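See below for the structure under consideration.
Missing here: one protein chain of the complex. Every other protein chain is in place.
The chains carry the letters A, B and C, assigned in the order they are written, with residues numbered from 1 in each.
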Amino acid sequence: MSDRTGVGIVGAGAISAQYLRTLTRAPDLDVRFVADLDTERARARAAEFDVPGSGTLDALLADDAVRIVVNLTVPRAHVDVALTALAAGRHVWNEKPLALDRAGGRAVLDAARSAGLRVATAPDTVLGPGFQRALRLVRSGAIGTPLSALAQVQNPGPERWHPDPAFLYGAGAGPLLDLGPYYLTALVHLFGPVTRVQAVAARSREERVIGSGPKAGERFPVTVATQVSALYAFAGGESAQALFSFDSPLRRQRLEVTGTDASVVVGDPNMFDPVPEVHHADGSVLRTAPIRTRIGRGVGVVELARAIRAGEPERASGELAYHVLDVMLATLETATSGKVIDIHSTCERPALFPSTIREGEVD
Amino acid sequence: MSDRTGVGIVGAGAISAQYLRTLTRAPDLDVRFVADLDTERARARAAEFDVPGSGTLDALLADDAVRIVVNLTVPRAHVDVALTALAAGRHVWNEKPLALDRAGGRAVLDAARSAGLRVATAPDTVLGPGFQRALRLVRSGAIGTPLSALAQVQNPGPERWHPDPAFLYGAGAGPLLDLGPYYLTALVHLFGPVTRVQAVAARSREERVIGSGPKAGERFPVTVATQVSALYAFAGGESAQALFSFDSPLRRQRLEVTGTDASVVVGDPNMFDPVPEVHHADGSVLRTAPIRTRIGRGVGVVELARAIRAGEPERASGELAYHVLDVMLATLETATSGKVIDIHSTCERPALFPSTIREGEVD
Amino acid sequence: MSDRTGVGIVGAGAISAQYLRTLTRAPDLDVRFVADLDTERARARAAEFDVPGSGTLDALLADDAVRIVVNLTVPRAHVDVALTALAAGRHVWNEKPLALDRAGGRAVLDAARSAGLRVATAPDTVLGPGFQRALRLVRSGAIGTPLSALAQVQNPGPERWHPDPAFLYGAGAGPLLDLGPYYLTALVHLFGPVTRVQAVAARSREERVIGSGPKAGERFPVTVATQVSALYAFAGGESAQALFSFDSPLRRQRLEVTGTDASVVVGDPNMFDPVPEVHHADGSVLRTAPIRTRIGRGVGVVELARAIRAGEPERASGELAYHVLDVMLATLETATSGKVIDIHSTCERPALFPSTIREGEVD
Partner (left out) sequence: MSDRTGVGIVGAGAISAQYLRTLTRAPDLDVRFVADLDTERARARAAEFDVPGSGTLDALLADDAVRIVVNLTVPRAHVDVALTALAAGRHVWNEKPLALDRAGGRAVLDAARSAGLRVATAPDTVLGPGFQRALRLVRSGAIGTPLSALAQVQNPGPERWHPDPAFLYGAGAGPLLDLGPYYLTALVHLFGPVTRVQAVAARSREERVIGSGPKAGERFPVTVATQVSALYAFAGGESAQALFSFDSPLRRQRLEVTGTDASVVVGDPNMFDPVPEVHHADGSVLRTAPIRTRIGRGVGVVELARAIRAGEPERASGELAYHVLDVMLATLETATSGKVIDIHSTCERPALFPSTIREGEVD
């Protein structure tokens, strides 16, 4: 018992089920509590996963055995909940985004540093076996010296399938802020921090139409850029070209990294199991074996708990999340101003994830 | 006889064979002369294609029946040969590039305008049945309102197969200036002229190594950017993201256009017969039928001759070529300065190419 | 209540969860009971899906409101359980196979006919939106006159992932009997009954090795053919070529149908949502839109209940299942004897499945 890390969940919405599936299976975690403003919703979710406690955030914080608060609230509540948990002496895992603006993100990191606590943030797909296999290939020299990357996420927009998509076209969202974290976090794992950005952005339509569900046919306003093309420069001299679009009938989720000897096509960094391909300069191609994994959302919490116990830095660090937030906001700013922006935030490039966190599941 | 347009070729190098194959089959052209500094080389090429005359450029210009001079000389001679032909009262077709710098290109266009003559310039792959099919799809509304394009040409560099590739890494070349014209010309056909550009560029290696042929293993210096990522804005509000690379082990030649309703994947704009695909927002995909064509390099000369006879503008106009040259040079300038550049040159968006130029061959 | 059809499940193994997910969501079914030899296992499964009753088969049959017995027992128990249910005046749905031999299958069909009851049998993937879309294309003339089909299911064998695979290489199994029903049932929907078969078969290894799980490394004997190539002729003059293999490192699941004007690539008939493609003779290809469906195993039970209420023939009929069993056994017999076999069993070609069984879910 004493060697299991106590965890409490805040926010019993849809994504909490995905987290709980992972966290309740982790042998070194002890999931103790589900909190929600709607305590009945919290109770139901706790029952579904045999979690003993449920109720309010205050009640959660009253349980001294909870060491990590997993913050799955709506984005605009992320900062407040994180600050509350830190003030109560708990480490925090945040769903993405860390915050909606730089000030909020900075406040959370500062509070954690002052208190000697950790703040870590989604996405944790970069810890999955697919991306980690690609990362191992790159770091082991399989592509020679890395030079550049191409990131493309394109689709016709979530209103085709999401029953209530308006928020995905409002402040804090759009394709860049919603999907960019998966790609930019992966790029930082590959190349280290971004140093410079330039971009163009467009909003193709003033309104969009809900495509399915009970509200099908309803119109809603679009207040953010729905296609963003960006060029990033990295500290080591590498560059990346990125496209984030909700304006593309053609669907694509791609990340690829090019080096002097070969390119690695990573696949979709929003998945835990994309299968890397290595394209060699002689034209030969190796598609690596399919990945069977049960690793899913929440693996970053497991990693955070282990890092705390081991006294080592966590991989999905708040510094990294803040840097990615800063880069995304700068991307929008440069698209408006037309001026190249130098990025001043920075972070460590995370270490490879040891493949032993769950026996037989990380390839 | 009188209704066939007389044509003379200058430059009997490798590419002249490709041109002559097309031009000597065109029923409304009369190929009369092949000129070259090396008159023996001119004679052999003329004999190969049953062209009656061969010799020097002066001798070519002495044949009054030659109305169009097809300028296939090396790039640095393009401007001088074009000016000479114009001064002699002949229309000019240039292999790409129109010129190595803006001043040279402008001089040629000004001379033509003063003399009431035409200057047209490669590439003419945009007049091939593949790209024209894609263009018809776009103009007929198959993708809704066009919004943006993606252009990617990536390969590990021509030194892998070219026996003498050093010039492709020197002034006036590199992936942007060598391959960019195919993509940028196609984009201007699709969207009209470019109004703004920003870019990043890199040179991955100081030297490269010849990979095949008698000089295999020899090193040569690289003096140009070998990977260029650019963002283009167009007069109608469309945008394009482009990648030109000799640094990519992964090979790719792609042009795709996205509209509100669908995307058209054009394929390789450096070919006459890429097969367009239409990707609809519902996820369905139509791959159009394969294209069987004998149309090849030189079709632009045929079109120029017809345009002259009909008193209509030619599609591969010198204005378009100058605009593309201006855009490419600005792309390199913005990559150096880090400052967005507004493009001041412009041109007309060419009309669709009627599919009747060669019975049964343009689909 | 009175317009919902009562259903009882026999066999609470893994597949019962898949069935219950579908059946408990169907508005016109009333799932009343889960039976199993292990009544504790039955109780747990019933609780998981809020099914009121659980216990023995006898207890199930004591509930007069149960009109359809869903027989999910192990294959060797299929006939006994089906005969018991029929003797008790209940209609029967069987998991595949109907029986292990012709005599058993015939006994079940005869008992049903005598009693005026229905017997229907998996697979019901043919009722899914993917295959039905392909079937509608074929019947609407999209491929012209159907001529032939190609069926290929190839993989390296289930011992790579199945923790206890020995039974899949013993009597009543192997690639033909395990996977053949999906392909042959689909072919009968397309072309009607088979009239003639010839085949070759091979057993590549005497033993195979468990590849994962607690028994990894254990050897087990192989007593059936592990690769079967067969040629089928159909009543209407069509033909099919089929390959069923557990001997192929290359994985493939394919069904395609060729007509005079086009071919339809159906995709994997073991799935509910394969996306059909139409390949036209001019070389153009239409990939139809992706399918989003929650339809899964058990839809055939829903269809059976509706057919009973409507007094119409069910599509997954026992006659069809018997015919497919007869064809598979003949396939093995002809492979042994080297003599072409004429098939004497027959069945009706099922009607198209109306796309309204579940609002918005069948495309």
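In this text, contacts are C-beta pairs under 8 Å (C-beta built on N, C-alpha and C of every residue); 3 or more make two chains touch, one makes a residue touch a chain.
Being a predicted model, the structure only gives us computed values, none of them experimental.
Of C:36, C:178, C:247 or C:303, it is C:247 that touches the chain left out of the display.
Of the listed residues C:65, C:200 or C:289, the one in contact with the hidden chain in the full complex is C:200. Contact with the omitted chain, checked across C:156, C:170 or C:213, is made by C:156. Among A:76, A:219 or A:287, only A:287 touches the chain that is left out of the view. Along subunit C, the points of touch with the absent chain fall at residues 143, 147-148, 150, 152, 154, 156, 160, 196, 198-200, 202, 204-205, 227, 229, 231, 233, 237, 239, 241, 243, 245, 247-251, 256, 258-263, 265, 279-281, 283, 338-340.
Listed for subunit A, the residues touching the missing chain in the whole complex are 280, 282-290.
Keep in mind that, in the parts below, only the chains that are shown with their structure count from here on.
When chain centres are taken as C-alpha averages, the shortest distance to the whole-protein C-alpha average belongs to A.
Computed centre separation for the pair subunit A/subunit B is 44 angstrom, with centres defined by C-alpha atoms.
With each centre defined as the average position of its C-alpha atoms, the distance from subunit B to subunit C rounds to 57 Å.
Counting only residues that touch two or more partner chains, subunit C has none.
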